[in-house]
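With one protein chain withheld, the remaining protein chains of the complex are depicted in position.
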Amino acid sequence: MNRIHRAELIKVFNEESHSIIDKMREDLAALNKDMRDKNNDVRTKDLFRYAHTLWGSSGTVGFQEIERIAGALQEILMDLNGASVKLTPDIILLVTEGVEACETLLEQKEVINYQELMGRLRKAAEGKPKKSVGAVSTTTKESVGTQLPKERGKSSKNAHLTEREGISEVSMLIAATAHELNNPMMGIINLVQYCLKHTPEDDKRHAVLQDTEQETKRCIAIVKRLLAFSLLLTAGQEGRKKESCTAIMNKVLKSLSYNIEREKVSVTHDYSEGLPAVWMTPSKIEQTFLNIIGNALDALKESEKKQIDVKVRRKGEFIQVRISDSGTGIDPQNLERIFQPFFSTKPAGQGVGLGLCVSLTNIEKHGGKITCESKTGQGTKFEILLPLDRRKTRREQNEKERSGN
Amino acid sequence: MNELRIYLFLSSETPHSLMCVKNTRLALEERVGGQFDLEPVSLLDHPELSEERDIFVTPTLERTSPHPSVKIIADLSSIRSASAAVRLLLNDNEKK
Partner (left out) sequence: MKKNVLVIDDDAVIRKSFTLALEDTGYQVDTAESGEKGLEMQKNARYDLIFLDLNMPGLDGTQVLQEIRKLDDRVPVYVVTAFYQQFFDRLRAIEKEGIKFELLKKPVDGERILLLTKSVLENPGCIRQEEDKDE
């Protein structure tokens, strides 16, 4: 039971893998044609595109061998100048190796070692600062969150697992396991219900069967929650429109007004006039604001000073939303981990620690950035930046989808 | 809040689904005139709603307002069957 057979993962992501392999076959066919027609000269950009597809596929199917090949190919390509390049034997070898590795993958001859996958997930959860997006930068211990795109690009060439990919891996693992459990769960509940139907109530087994039914329903509910979580993390771009951040914030504050009043929290807002609208999925942004302000309200429960300040203004090509509270602040060692899945400082039973993780995903899918600054005793500040350029939002989304998010 | 709000959960947006929506709309108009808000939802597009609203099969009609909420699993492929479904949906006292 120590190995997750690749076949199981492939079964779940068959469609995506197949389309990536098809794309790679296309690219390889085009390359082969170029080689024949142009006597081994090919356009560098075609090679890059091929390497990019390989790289993307390694992120999706999580296969280190492909990652290694893609990495090696990219290294070579980085050194080449000019619009066209003579295909050297080692490039040709790498290109062919890449396709072979993927085909082997699909033939289910390879297995991924469960320990290996768990190790990678653990590493991602620990958030290695230098290689990760969304982890603490070692210079400013008080701030954490997404790095700007150009910083991200620098580390991704050698990245093993960034926090974003870590979330994707967790999501894949969860979905695959949940799916496997669905059939046996359905079987068990039906078998038990059948027995119940045919066991007289005065039979002492009747009550036991009822308990069995209950426990099975409990398992099903847990699996549903897991699946819902994995869906949340991989949801796409539906329902995008232009919407004002100020309007969303007002809506959120209004929906929380009962709690705000009950907790006797003072909320001030400072909205700039005439702010342009942002291209967004309003429900996702609403969910994010709701999550952060909800967390603030929880943080203020034990606080003497109960204050939340909300600012919405323009910052260059972004709308900047700042939410700060006068709560107890976040410990530096926890600050590194607040955006990670299942991280929570609340007592067991109160939330599972997915709120900020989902919020990070939401904002990043909009091409935005979310950061947090906090000092114990001095409160916490969240800053969200959302791009005004619609093309940037869409480009970020496509980039993430291509890199196997 | 006496407004009549109804969700129609469908599998997808095929000609058949659109016909179900049309039949439901007609059946509702027949019973309550124009005083209703019917929102068709494709679960293919919004699978998460099945969990939120506890919808396990399509098509399902859910009346969310006025309370209490009622869910009817129905065949909506004809006006006759849609009318039967709507009657069940709007009548709180009717037992299975």
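A few notes on this one:
Per-chain residue numbering starts at 1, and chain names A and B are given in the order in which the chains are listed.
Assume a contact is a pair of C-beta atoms (placed from the backbone, for glycine too) under 8 Å apart; a residue touches a chain by one contact, two chains touch by 3 or more.
This is a predicted model, so every value here is computed, not measured.
The omitted chain makes contact with subunit B at the following residues, 11-17, 43-44, 47, 50-51, 54-60, 70-75, 81, 84-85, 88, 94, 96.
With the whole complex as reference, residues 11-13, 15-16, 175, 178-179, 182-187, 189-191, 193-194, 197, 214, 217, 220-221, 227, 231, 234-236 of subunit A touch the missing chain.
As a working rule, only the chains that are shown with their structure count from here on.
Residues 45-48, 51 of subunit B are the ones that touch subunit A when the two sit in their complex. Partner subunit B is touched in their complex by these residues of subunit A: 224, 228, 231-232, 235, 238.
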